[in-house]
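What follows is a set of notes on a single structure, which appears directly below.
Only one protein chain is missing; all other protein chains are in place.
Here the chain labels run A and B in written order, and each chain numbers its own residues starting at 1.
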Amino acid sequence: MSSRDVVLGRIRSALSGPSSVDVPRDYRPASGAVGSLELLVERLVDYKAVVHRSSAVAETVAGIVSGTLVVPPGIDRSWLPTAPLVDGDLPADRIAAADGVVTAAAVAIAETGTIVLDGSPDQGRRIISLLPDLHICVLRPAQIVEGVPDAVARLVPGRPLTWISGPSATSDIELNRVEGVHGPRNLHVIILEEQWS
Amino acid sequence: MTTFLGMPAPRGVGHLRGDESFPAAAKKALGNDQLRRNLNHATTTIRGKSGRVIAELPDWEQLRLAGSAIKADTMARLPELIEELESRVTAAGGVVHWAADANEANTIVTDLVRATGSPRVIKIKSMATQEIGLNEALEEAGIQPVETDLAELIVQLGKDQPSHILVPAIHRNRTEIRDIFLREMPGVDPALTDDPPVLAAAARRYLRETFLSTSVAVSGANFGIAETGTLAVVESEGNGRMCLTLPDTLITVMGIEKVLPTWRDLEVFLQLLPRSSTGERMNPYTSMWTGVVPGDGPQNFHLVLLDNGRTKVLADEVGRQALHCIRCSACLNVCPVYERTGGHAYGSVYPGPIGAILSPQLTGVEDNASLPYASSLCGACFDACPVRIDIPAILVHLRNQAPHPRSERVAMAAAAYTMDHPRLYEAAQHAAKLSRYAGKRLPPPLSGWTASRDLPEPPAETFRDWWEDR
Partner (left out) sequence: MRIALFVTCLADTMFPQAAKATVLLLERLGHEVVFPPGQTCCGQMHINTGYQQQALPLIQRHVKTFQPYDVVVAPSGSCVGSVRHQHAMVASAAGDERLALRATAVAERTYELSELLIDVLKIEDVGAYFPHRVTYHPTCHSLRVLRVGDKPLRLLRNVRGIDLVELPAAEQCCGFGGTFALKNADTSTAMLADKMGHVLETGASVCTAGDASCLMHIGGGLSRLESGVRTLHLAEILAATS
């Protein structure tokens, strides 16, 4: 008998009682509404992300960093002040040596101050937003949702997803949050402002 | 019909059994003033943080009820869900392995690492791999396991044991951590201070090259979604992202109880877990992956599904709730016993209230007989549990199964007999008055009382005497 048969057989023998349980979902559900930009900004700042609101992204990026920026292949080039290092299958050491990475995002959650990347062409492979010490993420206001249920509803499960809430941090020393361990120690979020506003 | 009692986690492997009873181990821990101060500081901090972010959610209790029901439903449908997970992961390019116990899981992982030829693996903090003693098995096979979570690194470098589910080095303060780094971390700056950001930066420098040069990673999983085959790891530092992204091969060891039915269920658990564990609205990083993504991340993915006593827990209709645990450690942080003894006293990788109900069930209660008693039944753990595990009720249930000392059995039977015979009971009440002359220090086991507490003076008359004389 294989271990698979052994374990499944044990599970079946162990079970008694009801064959399913109804789940009360009386919590706030996904609403489909656009989330509060002000709340998102407050929550991002609370977890030590730097937030910019800009209609001129390239200028804002130039104000944050000079030097080599690695970008995913589908990035909006108008966001970049200089010629970037475009990822395809760049080796890790070249990505790690970059001064920063610029990506878009799939969704942002106002209530938790979270941005989620899903590997789309404007967000790229997971490695590029991981190794550089600076991550600049450009967000459109329409990508903001209020809470976690809306984000889960919008995301596509099969994609590689990275949920990011502030820069890399740890609570391992005396249970106090300290920013800056292995992931990017600097997280900047640029929220696009429409030209006419 | 025969009752299925299940197979306990085997002896001689892993970390589910302590060398001594809880009271004996606790006595030592209680004598360590530094430990008491560290634990009090850390648990007080986390209780405050967690309480504040939980209070922000108007629907916290509804989320708890949903989380509890999703877990109960998962257990009721475990065979179909685990098979669904298997088929989804396989369809997405992963390879699924089944391990009936710790020994099998260790062999599977060791063989997989051997096949890659890598002399080293990088590890994400994982309770399941600690439970089965995977690091020892890898070392025996000549493979070096490198813990990359900061607290695990502190424990590994300090040749120590973890003492908390979330923060394994909670028993160490910043100065002790600096001293461990200075002593054990190759290439560390000798001018290292005990400032937490400086300590975190030292870990970053130390592990960077290891992340970039190791081709195999081992992880646990917080959730495995049956519907989609998606696995999720919740973390803070980015060491998890490194392990899940950089190597060619990823091996994930997951307890069978970690499966969730649907993708949508994450909307509940991703609210419950961070607020209950680190007291954050959301932890810095959560990674989700489904099998293999061509060109992005590990191109070889193995999922090891672990039993190791879990089906034995499942067989107990009252005790099976312990499998609902999402390893947030909120129950540890609010437990007055844990706060004073720390995690080592529990002798298992699962300390605190959840450990006191999980470890004895995984091993069989005779192997952890003192743990169900390591609680004053104050109930703080139930209130803190994001999935409403009724830990006090399970403790009482396990006490009923635990082996009892003979002298206690005799005393309890005598007491019950007396209480069931009012005349005897009244006679015993009057005999109690004699203890007025017995002095303030009593013999064992009552000496445990009089070592630190006076006995009340027995009254001149009992209530019922007074009532009859009215």
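Here, a residue touches a chain if its C-beta (ideal position, glycine included) is under 8 Å from a C-beta of that chain, and two chains touch if they have at least 3 such contacts.
Keep in mind that this is a model prediction, so the values were computed, not measured.
Contacts of the undisplayed chain with the visible chains, over the whole complex, involve B.
Residue-wise, the contact with the chain that is not shown comes from B:Pro336, picked out of B:Gly48, B:Pro119, B:Gly295 or B:Pro336. Shown as candidates are B:Gly48, B:Pro119 or B:Pro445; the residue that touches the absent chain is B:Pro445.
Among B:Glu56, B:Asp111, B:Glu209 or B:Asp383, only B:Asp383 touches the chain that is left out of the view. Looking at chain B, the residues touching the absent chain are 22-23, 26-27, 30, 36, 336-337, 340-341, 370, 372-380, 382-383, 393, 396, 398-402, 404, 408, 412-413, 415-416, 419-420, 422, 425, 429, 432, 445-446, 448-449, 451-456, 458-459, 461-464, 466-467.
One rule holds for everything that comes next: only the chains that are shown with their structure count from here on.
Averaged C-alpha coordinates give centres for chain A and chain B that are 29 Å from one another. Taken together, the chain B residues at the contact with chain A in this complex read 4, 6-7, 38, 41-43, 45-46, 49, 58-59, 62-63, 65-66, 69-70, 72-73, 75-79, 82-83, 92, 97-100, 104, 148-151, 154, 166-167, 169-170, 173-174, 177, 196-197, 199-201, 203-204, 207-208, 211-212, 225, 227-228, 230, 236-239, 241-242, 244-246, 256, 263-264, 266-268, 270-271, 274, 278, 280-290, 293, 295-297, 305, 307, 311-312, 314-315, 317, 320. Across the complex, chain A meets chain B through its residues 2-4, 6-8, 10-28, 30, 43, 47, 89, 92-93, 96, 109, 111-114, 119, 125-127, 130, 147-149, 151-153, 157-184.
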